[in-house]
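Presented below is the structure to which this report refers.
Of the protein chains in this complex, all but one are displayed in their positions.
Coming up: subunit A.
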Amino acid sequence: MKARVFVTLKPGVLDPQGKAIHHALEGLGFEGVEDVRAGKLIELDLAEGTSDDEIAEMCRKLLANTVIENFKIERLGA
């Protein structure tokens, strides 16, 4: 089974990379971009039966720094 983990900065935490992307989009002439936040996508190929709790534990222990980041887990396929 596969799962995706999305790691994003918590709201209110300054995101320098998002800001740089925002500036670059403006530089390309795209108007109306209010804000940009950059995050990470981590794809996991897991043994069948791996529980959401186990994946959340991976996120808390390593994949996300919960001081500054949130994570969201998405399972792929059946």
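Please note the rule applied: a contact is a pair of C-beta atoms (placed from the backbone, for glycine too) under 8 Å apart; a residue touches a chain by one contact, two chains touch by 3 or more; residues count from 1.
The rule we apply is simple: contacts and distances are computed from a predicted model.
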Handout entry: Hidden subunit of the complex - UniProt protein name among "Putative 17.2 kDa protein in melC2-rnhH intergenic region", "Ferrous iron transport protein B", "Phosphoribosylformylglycinamidine synthase subunit PurQ" or "Electron transfer flavoprotein subunit alpha"
Key = "Phosphoribosylformylglycinamidine synthase subunit PurQ"
Problem - Among A:L28, A:A47 or A:V67, residue touching the chain not depicted - result: A:V67
Handout entry: Sites on subunit A contacted by the missing partner chain, in the whole complex
Key = 13-14, 16-17, 19-20, 61-63, 65, 67-68
